[in-house]
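Left out: one protein chain. Kept in place: all the others.
This part shows chain A:
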Amino acid sequence: MNLVAEEKNGVLLITFRENRLDAASAIQFKDRMRELTQTAPDRVVLDMSLVSFLDSSGLGAIVAVLKKIKQGTSMELADLTPTVQKVFHLTRMDTIFKIHPNTEVALNQNHVL
């Protein structure tokens, strides 16, 4: 599971460096994300720019991470590719997550709850 985390501007930026978040990778993703976000600052931004495919298992894993993240931390997404956008839009999960057009915008934004 290639997830890379770095802290920038007080934001924990996590980049998912694989092109599929699907039934084959959902559990590993969840576990690794939980480890990475245990001591997270106020904002976690997940860079999804390399993820060309997401299915409902992958979506469920992202929701599970949101539900388990420590209180007071906002979990946000950046740079969704068309298939990922489609899944978030059809399920209306795009109304739950803060979604940024790209990581630059996400990192330059002040914390808005």
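One rule holds for everything that comes next: a residue touches a chain if its C-beta (ideal position, glycine included) is under 8 Å from a C-beta of that chain, and two chains touch if they have at least 3 such contacts; residues count from 1.
In this section, contacts and distances are computed from a predicted model.
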Query - Missing subunit (named according to UniProt) among the choices "ATP-binding protein", "Protoheme IX farnesyltransferase", "WD40 repeat domain-containing protein" or "Heme exporter protein B" - result: "ATP-binding protein"
Report summary line: In the full complex, chain A touches the hidden chain through residues 20, 22-24, 53, 55-57, 59-61, 63-64, 66-67, 82-83, 86-87, 90-93, 95-96
